[in-house]
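Other chains dropped; remaining ones untouched in position.
A, B and C label the chains in the order they appear, each numbered from 1.
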Amino acid sequence: MNEHVYKLVELTGSSKNSIEEAVQNAVSHASQTIRNMRWFQVIETRGYIEDGKVAYWQVTIKVGFTVD
Amino acid sequence: MNEHVYKLVELTGSSKNSIEEAVQNAVSHASQTIRNMRWFQVIETRGYIEDGKVAYWQVTIKVGFTVD
Amino acid sequence: MNEHVYKLVELTGSSKNSIEEAVQNAVSHASQTIRNMRWFQVIETRGYIEDGKVAYWQVTIKVGFTVD
């Protein structure tokens, strides 16, 4: 840890299975264009319901990455 | 999507196993009396502890459904 | 339930696998020194990322226990 500058971006990942997988999907997708991602914070957990079942988990995260 | 009106109700579901199952239990129970549930938002995640273990997950959600 | 007094402490548990396991790790560790833990509330869910994958889940909880 030294005098780095970090940028934070907000992403929403979705998954049919779990909150963790929704977060991982967002992180995986972001890793294609953002290098040096370091941490995330869960901002909001929502979901869609179909036929009385949770059809999709939608988790919004804030991701921090080094920009220098 | 058009000029629908939605109502939101707040429910707490519980589960011995996971956050996701607690949410699904609340949604399943509500589907017996509420039709057309469309989405939910997690409001609070709590739980009970027995003998140094998480005994129950209790997740409060806000569920939106079409009323027209 | 009667006129008990409870104390609340804040803990952060971590896990490579899931949010639930991070909470359970914090509760298990606290149970070595705190008796009579009764409930918890999730305060914040964060995590660390390595190589484009969620490496650790870090969940902060507030735990209530009887002090009388």
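Quick notes on this structure:
We take it that contacts are C-beta pairs under 8 Å (C-beta built on N, C-alpha and C of every residue); 3 or more make two chains touch, one makes a residue touch a chain.
Note that the structure is a prediction, hence the values are computed from the model and not measured.
Of the identical chains in this model, 3 are shown in place, and the full complex in the file is built from 12 copies.
Here is the rule we go by: only the chains that are shown with their structure count from here on.
Our note on geometry: chain A versus chain B, Cα centroid distance of 22 Å, whole angstroms.
Those residues of chain C in touch with two or more other chains are numbered 18-19. Every residue of chain A that touches chain B in the complex is listed here, in rising order: 18-19, 44-49, 51-54, 57.
Listing the residues of chain A that touch chain C in their complex gives 18-20, 23-24, 27-28, 30-31, 37-42, 63.
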